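Here the structure is laid out as structure tokens; the discussion comes afterwards.
With one protein chain withheld, the remaining protein chains of the complex are depicted in position.
Here is chain A:
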Amino acid sequence: MSARKKTWVRCAFSEMNLTTSPAPSESTPEKRTRSASNVSSSRVPRSRTPSINTKPVQIPDVESVDLTAMDDDQDADITGPPPEVKENWMESFEPATSDDLAVHPKKVGELRDWLRHCEAVRKKFPAQMCLLTGPTGAGKTATLRVLAKEFGYQLQEWINPIDCEVVNALGDQTTGASYVGSHLEAFKSFLLRASRYKSLLDSQNKRLLLVEDFPNVLLSDKEVNFEELLEEYTAYGKSPLVFIVADAKSRGLNISYRLFPDQLKAKHRIEHISFNAIASTIMQKSMKTFCSVMQQNKATYKVPSTAVVDSIVVGAQGDIRNALINLHLSSLKGVSSMPTKQLNVSVSAKGRKKKMQSTLKSIGRDESITLMHALGRVLNPKFNEDKTMLHSPEEITEAFNTEPRNFVNFVYANYLPHFKEIDDVVTAIDDLGLSDCMLNEYRDDNLSVMGLNVAIRGVMMANTCPVSGWMPVRGPKRINIQPQATLAEQRLVGVAYAGIARTLYATEYSSLVKLIAGKLGDTTSSQSTDSKQVF
């Protein structure tokens, strides 16, 4: 216990040292964390008590998020002479109240309800858990921050330590023998300690833990670890805990899918709130707010034209962070004191305006089209007046070249109803088959892209008289052949045959064995009905 207290004291002071020293760059949390941990880790071995394990490095991380600081920074920056754009210019645009949020009020309400619930059961079950998911830039973190402030919570965030140097057991002698501690241990102690003990510097009494940055160990290892961790937290934790996970396209990368299976969510009563991408109307509104903020800061910004703003909204595709970055970029004023790099950007931004309206390719998110959308373009190709294709096959190929096989399978499963003539089908399926061969050739990466292109182009071009009408999209079929004969089938043949391969069984044995066994009076009713269904 005493050791623990000491760390807190020390941390507090190290924090103080930093804040008193004239370092205006403090405003970004991450920067500060890094510098703080550097300081502390360099100090620990020399001055502090032995037998402190992971704590000293960890705690500064915990302390790093301070929402209240940003307003002061803003003032200082506007009046101050610094020639650079201040480091985290984004903070001046951060929402202060829940009304400023660009998130749909219903989602904000859901999160607020959860926080109210936390308040209600605070005495009995303090360790409530919540999972926020949604696409990037949907305002998950911002919403949480605003609401945490509203409810008077001190937000404490876990940030993966870059290095976790720890003194060994004989810490007094600085032998230099330190080792890298386990991130998992550090994470565990963060969860348990940060939820229980408050920092000396904080005025607020309540803490809210935030995990946005998952330790890699949790992802690479089996989830058993994580479940145990959550169990421990429900038993000992004293504060609500929020996980924020951005959606990912692929399943393997999807943390919410891998770490939070449904039964886990049910078991620990994890509230799951999934955010949607921000609607363009709301986004437009908040862009106006951004513009008004910009006008207060005339030294840095000029007011962007509405056309630019509109095209930014379109280009961002519901990602408000992205929209803000683009807005910032396109409205920076070329001040002479600014570094040349910034100047260049601001100059070229003028030139880019036109492009952004039309294509939005140079700035902004890549235009990503969904699978269904692209399928529609392939199966119902549209042509311009001059017989060129409206959507070029290359465009679609580019969007799916990370998973060509999947896309080709989808095309195959759905192309047939769109064709009227068999000779068109021949051309299309010929190309599909060719692309299958190309995709199977793993030794050349380019070939897979070519294969996808062949399939897409083939299907698009082959259809001379497309069938119009509504056709439901079907998923590709998977052929799951049971590798071995089922138990019932094995009984028919006799146990000695367990080694028969499935294909052999299907071709040679199954039908005849059924006949033989059926007449012998074995109870094979299930078998025979099965066979009737199929054949």
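To be clear about the criterion, contacts are C-beta pairs under 8 Å (C-beta built on N, C-alpha and C of every residue); 3 or more make two chains touch, one makes a residue touch a chain; residues count from 1.
Just so we're on the same page, contacts and distances are computed from a predicted model.
Q: Quick one: the chain not pictured, UniProt calls it what, "Cytidine deaminase-like protein", "Replication factor C subunit 3", "Mitochondrial import inner membrane translocase subunit" or "Ubiquitin-conjugating enzyme E2 1"?
A: Its record in UniProt gives the absent chain the protein name "Replication factor C subunit 3".
Q: Out of A:Ile244, A:Leu375 or A:Leu439, which residue would touch the omitted chain in the full complex?
A: A:Leu439
Q: Given that one chain is not shown, which residue among A:Asp113, A:Glu394 or A:Asp430 touches it?
A: Going through A:Asp113, A:Glu394 or A:Asp430 one by one, A:Asp430 is the residue touching the chain not shown.
Q: Extract the touching residues of chain A with respect to the undisplayed chain.
A: 409, 412, 416-417, 419-423, 425-426, 429-430, 432-434, 436-437, 439-441, 477, 479-484, 492-499, 501-513, 515-520, 522, 531, 534-535
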